[in-house]
Structure formats: C-alpha cells, structure tokens
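With one protein chain removed, the remaining protein chains of the complex are shown where they sit.
Moving on, here comes chain A:
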C-alpha cells in the first residue's frame, strides 16, 4: 500500500515534470521562431510597403475623379461635333444660295 502510494506519487511527480519540460520546450520553440521572424525584418518591410501603398489611395482617387470629368468633357465634345459641325455643310449651301439670290 505504502509503496503503491509512493509509486503513485512518483508517477505524478514525473508527469508534472514532463509537463513542465514540455511547456518550456514549446515556449522555447515559440521564442525561437519569434526571434527568427523579427530578425529577418520581414514584417517591417511588409508594413512599410503596405503604408506606402495605402498612401497611394489619394492618387487613385484623384485619377478616378479626373477620369470622370474627362468622360463628361468627351461626351460634351461629341455632342458638339455631331450637331454643330454636322450642320456646317448645310449652312455652307444656304450661304451660297443667299449670295446667289442677292
């Protein structure tokens, strides 16, 4: 009985120690990986790149607005050309007629 309890205690002790060892191992692996990633400065570069790209957002917005204005202008020009310049031949003809009449 006593030996049984002693054995049981010793088992639990080993289990607890194994537990601690495993925990510390996992923590070490975690810190090692953190060191690797921080040491390669990759998150710094990537964060900088993302910030730069985000600052381009204003340029993109400006370009978008400008293109919309350009589209308006283009449609206005198209309208002008088709109506005004299309009728110039007719007007030339009528001018000639009037001149002939006068």
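Simple rule for what comes next: a contact is a pair of C-beta atoms (placed from the backbone, for glycine too) under 8 Å apart; a residue touches a chain by one contact, two chains touch by 3 or more; residues count from 1.
Quick note on the criterion: contacts and distances are computed from a predicted model.
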{"item": "Omitted chain (choose from \"Transmembrane emp24 domain-containing protein 6-like\", \"Trafficking protein particle complex subunit 6B\", \"BLOC-1-related complex subunit 5\" or \"glutathione transferase\") - UniProt protein name", "value": "\"BLOC-1-related complex subunit 5\""}
{"item": "Hidden partner interface residues of chain A, rising order", "value": "32, 36-37, 39-43, 45-46, 48-50, 52-53, 56, 59-60, 62-63, 66-67, 69-70, 73-74, 76-77, 80-81, 84, 88, 91, 94-95, 98, 101-102"}
